[in-house]
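Every protein chain except one is present and positioned as in the full complex.
Chains: A and B, in written order; residue numbering restarts at 1 for each.
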Amino acid sequence: MFDKLPAADRQGTGPVACADRRLSPVEDATNLIAALFIFLLMCLGIAQIVMRTVFQTPLSGYVDLVELSMAGMAFLGAAYTQRMGSHIRMELLLSHLRGRPLWAAEIAGALVGMGIIAVLIWYSGAHFWRSYQLGDTTIDAEFPVWPSKLIVPVAFSLWFLRLTIQLAGSIRMFIDPSRTPEGVTLMKDAAAIAHEEAEEALAASQDGKD
Amino acid sequence: NVDGPSVFWKISMYGNSRALTSGMEALAEKVAEETDGKFQIRIFYAEQLSPARENLDGLKLNAFEGAGICNFYHPGKNPAWMVFSLPFLPIGDPEVGRYARMRMFEHPAIVADMAKWNAIPYVSGLLQQFELMGKGTPPEKLEDWQGLQVRAGGGLGDAMEALGATKQTLSASETLTAFQNGTVDAAAFPFTYAHVAFKINEEADWYTANLAPGTSECGWVLNKTAFEALPEAYQALLMDNRDLVLDTQQAAYDAEDEVNLQLFEETLQKITYSEEELARFREIAGRPVWEKWVADNQDSFDAQGVLDDFLSYAEEARAR
Partner (left out) sequence: MLIGLGFEHPLLVGMIGIGLLVLLVALGVRVVFAASAIGLLGLVELIGWGPAAGIVGIVPHAKSSIYALSVLPMFIFIGFVAFHAGMTSQLFNAASKWLGWLPGGMAVATVFATAGFAAVSGASTATSAVFARVAIPEMLRYGYDRRLAAGVVAAGGTLATLIPPSAILVIYAIIVEESVGRLLLAGFLPGLVSALVYAGIIVVWAKVRPEAAPPVGGATWGERFAALPPLLPIMAVVLVIISAIYQGWATPTEAGALGAGIVFAVALFRGAGLRPIAASLMESAKLTVMIFSLIWGVTIFVRFLGFSGVAEAFTAWVVALDAPPMMIMICILLAYAVLGMFMDAIGMLLLTLPVVYPAVMALGFDSIWFGIIVVKMAEICLVTPPIGLNCFVVSAVRPDIPLPDVFRGIMLFFIADVITIIVLLIFPEIVTWLPDLMRN
């Protein structure tokens, strides 16, 4: 679950595999933080219902708090999601490619991603900086907004690193497609992904049985 | 009538075309007519250009040439502008409100708030005074507010709490449902059009007619860089037509009020507070909130000065 990539991909000795192994625990950790944000949102929602309906005193600043925390859920897991290959793409064409053409397409995809994420790191950083420097608060409880805005460039920097590793891994394979893949997300066709999902779901429902 | 270069201005606005936007629409028409179509102003509705809360950022970035903003969407971005949201300011009369607000739009502190964002205040949106609509027993005396659940934000919410009500922050669209099911007893909206827009009047039993507990400023600001780049004739055209914008807005509100007030009178119980009661109301829920606001903000700017000037403009307007 935490580590879906094929074993060969994870045990290489080259620089790409090393970098991959260094970055993965950081990505796991940030995704876990995002997961905790989700868990806390659940607790906060329940607390709000109880406080409002039972004690007639809604938590003040609840909406503001939720809005500020959403950056944690929406961005912190971005690099992890990239590593797992879960950002949506159309694989109709890609799934027919093998060898060099496939890796060329992966390189192009990674470059587009790195380009736009680089711009976003810089300019979401600027957005954070404006709110820090010029002042910005939430609508109701007037909490400062900048910590929430700061999450974006931080999470995107991690995402950029993951894309760099995938780019390097793809270039390595483009040079010699016969190598063992390192630091790339092996594309599975839709059927294989579905199979995997079903296995997980089944394992999950077995786990839960008495 | 006015000669000059071809200029295209984009105005970023949240929501759809409505009374609040009627003034700027009239301005766009007028300006195009005067310049023979060379100076085009186009309003982009429904947050097409920017989310409402980030309109000031968009001006800072020179992404568009003007925007409609609401001071209470981002208190931290315009701290001095929060004076417009204080409860029970003596600007309940539309004429007084218009004069005092337009004087404030030239106030150094109000201008400075916008200058940070590369913006200049243009005209007030003349947002109407809030009134409350509610279900159940009408609060005919101040004491009756004790224990009621009231949908109200900002300074008005603080004022209602001072009366012993519980304030709730709900988005406008959620309010009706909460209202129907008794989660909320009363809701404050700009009077009259917003109550109708969110169908509060269809559920309510009563409304307050003369509480005038306060309002906010949802007005128009321009991009400073873009304004300064305009030829002088175009600048003058904009500045000379501020009254056109205000007149059109006011007329649009009045037209809606005429229909709505009659509707309310027919279907709801109207609560009118006596002058003594209102005075007592302001005493409890007005001045203490002002003082707290001044104390909270005096460190970052001359909040006392801003408040005093606003009050003196209102005084001037009443004297005229």
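By our rule, a residue touches a chain if its C-beta (ideal position, glycine included) is under 8 Å from a C-beta of that chain, and two chains touch if they have at least 3 such contacts.
These numbers were taken from a predicted model, which means no experiment stands behind them.
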### Which of A:G12, A:G113, A:G135 or A:G169 contacts the chain that the document leaves out
A:G113
### Message
For review purposes, identify every residue of chain B that touches the missing chain, sorted by number.
### Response
8, 10, 44, 46, 48-51, 53-54, 57-58, 60-63, 171, 173-174, 176-178, 180-181, 183, 199
### Touch list for chain A against the chain that is not drawn
1-2, 31-32, 34-39, 41-46, 48-49, 53, 63, 66-68, 70-71, 73-78, 80-81, 84, 86-94, 105, 108-109, 112-113, 115-117, 119-120, 122-127, 148-149, 152, 190-192, 194-195, 197-198, 200-202, 204-210
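Throughout what follows, only the chains that are shown with their structure count from here on.
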#### Entry: Complex contacts: residues of chain A adjacent to chain B
52, 56-58, 63, 127, 130-131, 134-137, 139-140, 142, 144-145
### Message
With touch defined as at the start, can you tell me which chain B residues reach chain A in the complex?
### Response
53, 57, 60, 72-77, 79, 116-117, 149, 153-154, 166, 168-169, 183
